[in-house]
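All protein chains but one are shown at their positions in the complex.
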Amino acid sequence: MGKAHSNAWAKVAQFFDVPFAPILKVACAVHEGPLRNLAETWGWESITTDWRDAVTRDDVDVVDIAVPTHLHRDIAVEAAKAGKHLFCEKPAALDSRQAIEMCEAAAKAGIVHYLNHNYRRCPAVALAKQLVDEGAIGRVFHWRGAYLQSWITDEDFPLTWQLRKERAGSGAHSDLNSHLVDLARYLVGEIASVSAMTARFIRERPLPFEGTSGAFQAGSSSQEMGEVTVDDAAFVLAEFANGALGSFESSRFAPGRKNYNCFEIYGSGGSLAFNLERMNELRYFSTMDAAHTQGFRTILATEELHPYAGRWWPPGHIIGYEHTFVHAMADFLTAIHKGKGIRPNFYDAVREMQVLDAALESAGEGRRVQVPVT
Amino acid sequence: MGKAHSNAWAKVAQFFDVPFAPILKVACAVHEGPLRNLAETWGWESITTDWRDAVTRDDVDVVDIAVPTHLHRDIAVEAAKAGKHLFCEKPAALDSRQAIEMCEAAAKAGIVHYLNHNYRRCPAVALAKQLVDEGAIGRVFHWRGAYLQSWITDEDFPLTWQLRKERAGSGAHSDLNSHLVDLARYLVGEIASVSAMTARFIRERPLPFEGTSGAFQAGSSSQEMGEVTVDDAAFVLAEFANGALGSFESSRFAPGRKNYNCFEIYGSGGSLAFNLERMNELRYFSTMDAAHTQGFRTILATEELHPYAGRWWPPGHIIGYEHTFVHAMADFLTAIHKGKGIRPNFYDAVREMQVLDAALESAGEGRRVQVPVT
Amino acid sequence: MGKAHSNAWAKVAQFFDVPFAPILKVACAVHEGPLRNLAETWGWESITTDWRDAVTRDDVDVVDIAVPTHLHRDIAVEAAKAGKHLFCEKPAALDSRQAIEMCEAAAKAGIVHYLNHNYRRCPAVALAKQLVDEGAIGRVFHWRGAYLQSWITDEDFPLTWQLRKERAGSGAHSDLNSHLVDLARYLVGEIASVSAMTARFIRERPLPFEGTSGAFQAGSSSQEMGEVTVDDAAFVLAEFANGALGSFESSRFAPGRKNYNCFEIYGSGGSLAFNLERMNELRYFSTMDAAHTQGFRTILATEELHPYAGRWWPPGHIIGYEHTFVHAMADFLTAIHKGKGIRPNFYDAVREMQVLDAALESAGEGRRVQVPVT
Partner (left out) sequence: MGKAHSNAWAKVAQFFDVPFAPILKVACAVHEGPLRNLAETWGWESITTDWRDAVTRDDVDVVDIAVPTHLHRDIAVEAAKAGKHLFCEKPAALDSRQAIEMCEAAAKAGIVHYLNHNYRRCPAVALAKQLVDEGAIGRVFHWRGAYLQSWITDEDFPLTWQLRKERAGSGAHSDLNSHLVDLARYLVGEIASVSAMTARFIRERPLPFEGTSGAFQAGSSSQEMGEVTVDDAAFVLAEFANGALGSFESSRFAPGRKNYNCFEIYGSGGSLAFNLERMNELRYFSTMDAAHTQGFRTILATEELHPYAGRWWPPGHIIGYEHTFVHAMADFLTAIHKGKGIRPNFYDAVREMQVLDAALESAGEGRRVQVPVT
């Protein structure tokens, strides 16, 4: 994440007309060694291992929070108090209560706050939004989202922070369903109620050696075992406020899928489909096409007229994962300049965490749960 | 259905080495006109509009039930009493109680009974089963099934029998989820509990003119409206007895999808994916492939060595929808000859209807429901 | 081929409103044993091993020629003289001179003659033709056709008749490029000149045991070797009369491809793409779509309004290889009834063989060759 964010801060002014050219003032992390390397590689002017120091410096205008989830709330609240604009990784917080605190602090401070659901800013996804807004798919009947990965199917994979509830909140649910819920809220609307089931396929894993902080390294685990305290997979059904029926299905146990974040939306006027592993493409079906030529079309969203795409390369020259960060930062900097908000933000964080919390409650209690109306 | 079944009975002895060449003795339906046409086209020796007459004739050995669901139970029970072997369309019955009656009658009569989930006998699906049985995908983590269509998205589509509870039992749920549940039981195993949500997007539809019995014909509807009493879509989460987490998502409101019956199965050794609209293909991922060449492969199941495929055409020459009926009939005739059972049968019907009933109960009551252990 | 043709003659009156219901009068082949089986399975009323007898019988109106290529000319000429309508397998003849003889005999006799390039009558291909005729793709710039198979990549595959020039004329070229040339003439127009290269990868193969007549059977080959006298692959460039630039690329040495007959057509208004292994689908790109939603769409040609498709099953229920034969026969019978011609016919055979001959000449002499203007 440090790499992806640093790279994007460095590139944003080269590819987009942004009102400010970011200056990388201070990088902050727990371990000084890797931090020093990061700073050298990316040109951070200074480093610190004390986040309180970093977020209160006078020469800092923006704080970018890209640390394990359990630290988000404290850093965000503190930085907001110090009047810093916030660029915050997702999931926003361990639960909706924390997200509410963050949202309140940000509102009170009057800062620009952004929750980094970067996939909203894939050109193909932004194009999907444009089509929805143009009425191209009419009344929405269904959302079907899935986010499937396979990086922990090996039972020898160690118990990293992502697999511990106190650090991560939940497992595939908060990590992956949070993306899906954000995309669904963006493209379809608010969620009214949910029913969910979760699964834990491997209950104990080797503890990682002290000092490793997340990344899985060959041979990094000890013989000592610890309990996995989060879900490996979380499947959720949802009724949307507009009557649409949907699903969110996330798993870290889907061999063959690496970063398979995909959705389908079905509406009275047409349908949309997206898959992050082919993130430059949007599939679109229109009931307005001549009857004998209807079919899902594959739009390669790399044209000058597609969202964000014109800033990069000629048509047909695709972009990749890190570009979505650049798009987010360009919009974030513009929002600061214009004194306007940007979406998704901490309000969206609250709504999203409420959906996620309701789903966990549903899975635990075996009943359908209403999502609070904020 | 009359056409698909008649065609398959006519072809089975031409393409398969079957112990009996079927003789089309008597065709039965409500409306004599279409029935007469059917008999002439396909060579049925006689016709009747009285099913009791048809199922008790001495010169009949096999009864093929391909009528609206609410008639299945009575015909099946009567025919079983008369000692006829039964080839019965799905869904088996209006609910699990009816299915139990049918199963008991069949068991008592000692007949061969078959429930026509024909998609089990797509070569690609039978190959999936073979791979599962070979252990190719190991321990199963997930089943993701969807059956999406779009034939009633037009609000002027009339209130045919499929949209009335007393005739059809339920809507997309019994029509489409029944297929998915059968495939999941075949490929993954029994289902322990379910959570479901259903949707009804259009609540009133024009009544069809009297005499039309299901097929949608332009201009066939009157101005009078009637209430839709079944679901338009039914999404179900399921926990399998073996711990797998799965989903079944069916809808008749998915523009762009015509007969999109698809599933994905993820296991510790690999994964499988299938889509009926490309029914000759099976997608397979193996964790046993060399690490740098792993990827989903698309198997075109038209080789001599693939199930059923060798009876048709050379490799690469695909088959279609109706061929699955021929496969089912070949296996059914062989089962009769050998005095053995065939799957799926009325026992499977009971199990499947119990899952479907549990899902409807879950959707109605907003809670997770255990599937009875028969 | 006997199976595919017999099946289609049996089905055509069941699925199409044809003016005549075919009666299978007499089946003819060299080997009496397999012939008797064929007749029994498919209900041929009689058999003969003397084709002259068969084609001159008074009770025969139509002769269906489905034998090795070197026999086509004699049978067709004789049958035409006897006033029989002709349904003839492709490639039409060993070369264009033979095709001209056939065409002249047919014209003189005033019969209906049809050359069975059945793939013209895939619903998706017929839809492509409809789109071309509607002007949907405008001025055509390019045709790119390929027909790739892999059934003789094994060097132990025996020297069957298809691999001997005196029987087959040429190899992949006449067998596969003939299909492509027919589709190109159907969809794009006449071909003006060609440049070609051919390859022979395996020069000697084991001779098959006497008595086997084409089909590859395990253990059917002796230790004696014979020379392969046809091409294994033939790649052809073509200039069309309308200025389009195209290619035809056929091979029997393409592992992974079984019956991969595919084409792409690019025009000023749009593009088309087809692949026989997914024969129910047509891909279509339109420059008339809104700029931000342009992309190749996949049309599943199974709708009531698609050519031929309405006679089979509901939308989304696909058909297979043998259905194209039924379509051809339905159109052929209708042509006889109306006393009209049908395409492709022996005139098309001449034009097609002239293109194929020109390509072989080009490959042999290493220069571009003009196709004669008939």
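We just call them A, B and C in the order they show up, numbering each chain from 1.
We take it that a residue touches a chain if its C-beta (ideal position, glycine included) is under 8 Å from a C-beta of that chain, and two chains touch if they have at least 3 such contacts.
Because the structure is predicted, anything quoted here is derived from the model rather than measured.
K.L.:
Which displayed chains make contact with the chain that has been left out?
P.N.:
A, B, C
K.L.:
Among the options A:R73, A:H179, A:R252 or A:H323, which residue touches the chain absent from this view?
P.N.:
A:H323
K.L.:
For a quick check of understanding: of C:A39, C:V112, C:A233 or C:V326, which residue touches the chain that isn't displayed?
P.N.:
Residue touching the absent chain, from the options given: C:A233.
K.L.:
For the chain that's not shown, point to the residue among C:A4, C:A254, C:V326 or C:V350 touching it.
P.N.:
Hidden-chain contact among the options goes to C:A254.
K.L.:
Could you tell which one of A:Q14, A:T49 or A:T374 touches the chain left off the display?
P.N.:
With A:Q14, A:T49 or A:T374 as choices, the missing chain is touched by A:Q14.
K.L.:
Kindly note down the residues of chain C that lie in touch with the hidden chain.
P.N.:
Given the touch definition above, chain C has residues 141-142, 144, 146, 148, 150, 153, 195-199, 201, 232-233, 235-239, 243-247, 249, 251, 253-257, 264, 266-271, 285, 287, 294-296, 362, 366-368 touching the missing chain.
K.L.:
Of the residues in chain A, which ones touch the absent chain?
P.N.:
4, 7, 10-11, 13-14, 41-42, 149, 151, 257-260, 276-280, 300, 302-303, 312-323
K.L.:
Residue by residue, what part of chain B touches the chain that was omitted?
P.N.:
Chain B touches the chain not shown through residues 127, 130-131, 136, 282, 284-286, 289, 291-300, 303, 305-306.
Methods note: only the chains that are shown with their structure count from here on.
K.L.:
Are the interface residues of chain B and chain C largely the same numbers on each copy, more than half shared, or largely different?
P.N.:
Interface between chain B and chain C is built from largely the same residues.
K.L.:
Among all other chains, pick the one whose mean CA position is farthest from the mean CA position of chain C.
P.N.:
A
K.L.:
Give, as an integer number of Å, the spacing between the C-alpha centres of chain C and chain B.
P.N.:
Each chain's C-alpha centroid was found; their separation is 36 Å.
K.L.:
Taking each residue of chain A in turn, which ones touch at least two of the other chains?
P.N.:
285, 294-296
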